[in-house]
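Report on the structure given below.
Only a single protein chain was left out; the remaining protein chains are all shown in position.
Every chain is named by a letter (A, B, C, D and E) in the order it is written, and numbering of its residues begins at 1.
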Amino acid sequence: MLDINTKQLKKNAFRITKERGKTAVRIRVPGGNMHVKFFSVIQEIAEKYGNGTVHITTRQGFEIPGIDMKNMPDINKMLQPIIDGLEINQEAPGCGYPASGTRNISACVGNAYCPYGNYNTGELAKKIEKAVFPHDRHVKIAVTGCPNDCIKARMQDFGIIGMTEPQYDPYRCVGCQACVKNCKKRATGALKFENFKVVRDHSKCIGCGECVIKCPTGAWTRSEEKYYKLVIMGRTGKKNPRIAQDFIKWADEESVIKIILNTYEYIEEYIDKEAYQGKEHIGYIVDRTGYQEFKKWALKDVNLGPKAEVAQTINW
Amino acid sequence: MLDINTKQLKKNAFRITKERGKTAVRIRVPGGNMHVKFFSVIQEIAEKYGNGTVHITTRQGFEIPGIDMKNMPDINKMLQPIIDGLEINQEAPGCGYPASGTRNISACVGNAYCPYGNYNTGELAKKIEKAVFPHDRHVKIAVTGCPNDCIKARMQDFGIIGMTEPQYDPYRCVGCQACVKNCKKRATGALKFENFKVVRDHSKCIGCGECVIKCPTGAWTRSEEKYYKLVIMGRTGKKNPRIAQDFIKWADEESVIKIILNTYEYIEEYIDKEAYQGKEHIGYIVDRTGYQEFKKWALKDVNLGPKAEVAQTINW
Amino acid sequence: MENVYIPFSSRILEIKQHTDIDYTFKMEYRGEVKPGQFFEVSIPKYGEAPISVCEIGDGYVALTIRRVGVVTNEIHNMKVGDRLFMRGPYGNGFDIDIYKGKEIIVAAGGTGLAPVKGIVDYFASHPEEAKSFNVLMGFKSPKDILFRESIENWSKTIQTTLTVDRADEGYTGNTGLITNYVKTVEIENADEAQVIVVGPPIMMKFTVQEFINRGIKEENIWVSYERKMCCGVGKCGHCKIDDTYICLDGPVFNFTQAKHLVD
Amino acid sequence: MENVYIPFSSRILEIKQHTDIDYTFKMEYRGEVKPGQFFEVSIPKYGEAPISVCEIGDGYVALTIRRVGVVTNEIHNMKVGDRLFMRGPYGNGFDIDIYKGKEIIVAAGGTGLAPVKGIVDYFASHPEEAKSFNVLMGFKSPKDILFRESIENWSKTIQTTLTVDRADEGYTGNTGLITNYVKTVEIENADEAQVIVVGPPIMMKFTVQEFINRGIKEENIWVSYERKMCCGVGKCGHCKIDDTYICLDGPVFNFTQAKHLVD
Amino acid sequence: MGFRMDVERFDELLTELQKNYRIYAPVLLKGKGRYSETDTIRYAEINSIKDVVFDKKSVFSPKEVILPITQTLFYFTEDNVIEPKVDEKNILIFLRSCDIHAVKRLDEIYLRNRFADSYYAALRTKVKFVLMECEKSFENCFCVSMGSNRTDEYDLFVRLEDGKVYVESKNETFDGLFKDEENAEVSPKFVLENETVVKIPENLDQRVFKSKMWDEYDERCIACGRCNFVCGTCACFTMQDIFYKDNPNAGERRRVWASCMVDGFTDMAGGHSFRKKYGERMRFKVMHKVYDFNKRFGYHMCVGCGRCDDICPEYISFANAVNKLNDAMKEVE
Partner (left out) sequence: MGFRMDVERFDELLTELQKNYRIYAPVLLKGKGRYSETDTIRYAEINSIKDVVFDKKSVFSPKEVILPITQTLFYFTEDNVIEPKVDEKNILIFLRSCDIHAVKRLDEIYLRNRFADSYYAALRTKVKFVLMECEKSFENCFCVSMGSNRTDEYDLFVRLEDGKVYVESKNETFDGLFKDEENAEVSPKFVLENETVVKIPENLDQRVFKSKMWDEYDERCIACGRCNFVCGTCACFTMQDIFYKDNPNAGERRRVWASCMVDGFTDMAGGHSFRKKYGERMRFKVMHKVYDFNKRFGYHMCVGCGRCDDICPEYISFANAVNKLNDAMKEVE
């Protein structure tokens, strides 16, 4: 006789599956990076309690299906080394993953080894994990190292896109225009060639850093400061899938985290109290209150740097 | 003295990293499902040749970084059991993964165990893998079980979204309106309550099957046929990220695969021959030739079923 | 076997409008019927609704119908001479004999006056059959007052107290909740006085409590319940509370039983 | 140390337009200069361009300049009396003594006529110094023909053959590629005849081949090369082919050397 | 009397029976489960014993055979009221002991409880029961606790075993049918033990309404009504009057199953309603099944088939709720 509180089960990172009494455990890996030693744990769970398979999720985690619901406490105990190793915020040891509303903070590899990454996405993902988890509100956050957006930050409620402000040393520029041509072809055409040197149009520049990568003489280098573009309220789904739009360009890391935390307060204020299982998706809340109200809450006590540009209005 | 053909390296599913002479190997897992026994292989590669860590990619694969380029042949040999196990199309045994242009066919769990999945996404992913791999053209394909679109099919060149055509038995309907309310709230409001029974507006119906799931009396059931919505030419990236738009609704599986194969022929015809490394992204080709030309090629010799609806025009 | 769901058709003899949404239909009917009983009234293709009898007369019953839904809305479009479908009467109704010779107090809130109107009519016509008869009537506002004519007639033979929750311009009568007027009723012998309370659930709850506070015995308090009903014959299940079917065992209950009816 | 990059300024004495885009500028200049040599001509803030000498005279050199870029475009805006900046002459130029007393054939394609014009001018004025003198000139179309006046004058003393790739209305002369006319040239003693070929790379390649086919010895064939140059003095590297700097070691080469110059 | 025969022979007899009977049994509906590529088991007419699913519990109970989900009461044509024709054939239902007990509950409501329901009666009187035995208790069954694990109120008993059909006939109607068949000792085995055991407190009464146990269900229950619809004893219905879209002069009055868990069950035309909290609905249902029905009719409504526990999408266990009443009574005493 199973008498299972499905809401608690879901909040404990298990899922209700098609098969009665069977669950799948979700292993969230913030930022997608992990030591392979934890693979043994996953292997053991899948072989001992599951059906021997694992699904790699699009948010960079694992799902081990075919687990009897009655084994959930055992699984939670087995997960502890992973939870410790990944430094997951947990409510109590041995109780498994504590959240399901806010999704895994996913991240491309970022500057860990990708040439295009403008910052350490894995670290930022973990920092955000520390700041917001566990949380039941339905918020999707992803961090990506550059505007190539391999993580598909534009399909998230918060997409954090790494930027660098390219620094130009005209003395080192030989006018090969590698940067200019590349920027036009692959980015936004923010570079012009004038008087045999390059002029950057800051308003067009997306901070991808491709000019730095392409420059054969080191005339372009990265800014000491790291910048972030925060894009918001993208979503897939049945109702009206849409791409996230630019909220702030040239933001700093601290502000980005603060804005996310502020947004959770905004959610508490405005969420539809009638929403099924308190699961109103943040995007729909913003649809209801309008962007200006969201902005007001999001930017509360945020000290944006002098370069930051906040969107006056957003039409999704 | 490293003298490495980077194009070949990339086509062999390794990557150029920030660190000179170090590579990361990419392990593509079509559909994201694998037996955990292969975890041992990944573990061994990471511990013996890499830095002990692994990155879980957003396309459902693994990247093992920190590998000396000179060890690539060894790694390829070690990967063979995975390649065999996942039935990856390979050019020759022991030579590793053979493609880099066309990305891993990614998939949500689909009806393997997700209650919302309308078909076996893992199987379709493998079928497409078999049909198109290896291929160097830059095409992103993802399959998702339902319009919730957990895999973010709307950010792909081809997003395949599972549909079912709900079958209604008015005799079993007690008029609780669970389906009607849910469809309005979570889907597209395709259901109306008339004369104490439910009327479905086919033109609004996205085939999500939620009505079937919500119906407490079994009045709604799934169609015997499985249907697919094919959405196309979504993308992230620096230039103009955009969401994929509906190309065909209520398509059949065979047609979908044929359309993808046709598109590769279209690419060969229209790709910018000057494109850097032959890497013009399919979306930009369609931008150039226009939708009608794409459509002509895509639908060549395709026998769509009677329910299929092809978009007359698409504005991305 | 008799098909209890088959309605008979009945001609509308007279229509009287009380308020914007309350009309009384005098329906052709010959047969046994008691105050407090109800009929399932229907217009085919629109639906059925349980309606209390508010007046019983020779060859007719009167039904006060508030326009609150599809069926009642359609009924309000009917004209004298048109036919409604009916089945019933259902329920137990009030047993007038219980009250005879007693101090009687009826407290009715809003449309709750309809099911007890037959009782009041009876004693207003036969004031000598009661030791005393008080009727307290509460309505939300002056424009919601039902049976104005009857009330005026009643006041000639029995004690009537009319109050509205909110007065409006031109209204000079009592205001305030009906519970406030329970204390004003003169009761000679609280042990034997009979009280009938009918109205919205919240009104009934507090009004009964007031009477108990006045020393009325629970077994001398009577209430009438309104619940959703689809059949009227103990099948559809909507009106069941605990082991009690309002349609079969009520709608009139002695408070000793009613107090256990927790939805 | 002398700064070889410093230009001198020179007055424009005369401007002659040949075609829409080809003008000849007669520049004030006194000094040694040979046909086939070039100057780096510049307008400060616009840039420098290597330009062949097309005519050498007393106190002047003439430069034929095609409008093909920023600098030449700007030069075309200049008027007589304005000043250009120049440095040079650079390069080896043609050594007229080599050709004297020989059968001489000059084949020039398009602007390739400019660097050899000095040679032709010389022998047209001194036809007696050559055993014979043939000049073959090819242009794309009649409107591209340069030095029309000179050509007319030359035809009085030496053999001239003018052809265009594509005729247009009103043109009645030869058509076809210059290579077709190589066979028409009368050569008495192929062993000793001297041939100068200047023009676009493709024209030079096939024309030289035609002459070799006619039995002309490689060591009697001379070509002049045009390459990108920034300095003219063997530093910038753009004009280098193999170990040869066109600016220093050319632009005039005997074909025995030139045939090894693979870009 | 017991008989033994081949499947083929049995199916011949079935065909014979079909002349006078519609024969209903639990069948497998491929792909008609709630989720993609899942099946379901529901009652439907069969043509062969091979259609009958013996080894699994049906999702819905057999009640829909005698209490149709949607049932037309009358047709209206302008001012006429016309009752639908009743099918002439009799009915055979393959069902289990618990379900036979359940029908007894339906009879209590529909044939007795002051009025008899002619629509129900019309079908019910046609019905004969074919008992299916339970080799072993299914998941969530607690028939033993509810005393519904055994019955002798059946007309036929049928067992399919190793390609043979064993039939016990207790109704002489069928004597002729089986007279040529091989005799055999056939009698049903009954489940004597369930994994799930339910204990209804002896002192259970309305005081338990005050227990905190119900609060849990406010959050967990989604008020979908599945527990009612699959239940063999739930008997509630709602009336519906409609016009035909093709001709608004014609229409019908019908009834459909209702659920005390679903929004609207208590809604009155004026707007008032009761039991808004899902925990209250749970309480109403539980108490009906194991308290107040008993109070009115002298035996418990619930037959312990466990279908409500099988179906609940939120994994709420009715059986466990009943067992929680014990602690709840201690809490409120």
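We take it that a contact is a pair of C-beta atoms (placed from the backbone, for glycine too) under 8 Å apart; a residue touches a chain by one contact, two chains touch by 3 or more.
All figures in this text were calculated on a predicted structure; none of them were measured in a lab.
> Which displayed chains does the hidden chain touch?
A, B, D
> Considering the complete complex, identify which of B:5, B:203 or B:315 is in touch with the unshown chain.
In the complete complex, the chain left out is touched by residue B:5.
> Please identify which residue in A:52, A:66 or A:175 touches the non-displayed chain.
Selected residue, touching the omitted chain: A:175.
> Applying the definition given at the start, please give the residues of chain B touching the unseen chain.
Missing-chain contacts on chain B: residues 1-7, 9, 16, 18, 20, 69, 276.
> Write the list of chain A residues that the hidden chain touches.
111, 115, 117-120, 145, 162, 164, 170-176, 178, 194-196, 209, 212-218, 221-222, 224
> Please identify, in ascending order, the residues of chain D that touch the omitted chain?
Residues touching the hidden chain, for chain D, are 1-7, 9, 42-49, 66, 68-69, 71-72, 83, 85, 111, 200-201, 226-228, 230-231, 233-238, 240, 242-243, 245, 248, 260, 262-263.
As a working rule, only the chains that are shown with their structure count from here on.
> Which chains sit in contact with both members of the pair chain A and chain C?
For chain A paired with chain C, the chains in contact with each are E, in label order.
> So which has more C-beta pairs touching, A-E or C-E?
Looking at C-E and A-E side by side, C-E shows more C-beta contacts.
> Among the chains here, which has the CA centroid at the largest distance from chain E's centroid?
That would be chain D.
> Hey, how far is the Cα centre of chain C from the one of chain E, in Å?
38
> Let me have the rounded angstrom distance from the C-alpha centre of chain A over to the C-alpha centre of chain E, please.
Each chain reduced to its C-alpha mean, chain A and chain E end up 51 Å apart.
> Give me the residue numbers in chain A that touch at least two other chains, ranges are fine.
16, 18, in rising order.
> Where does chain E touch two or more other chains at once, residue-wise?
35-36, 238, 240, 242-243, 258
> Got a list of which chains touch which?
Those chain pairs which touch are A-B, A-E, B-E, C-E.
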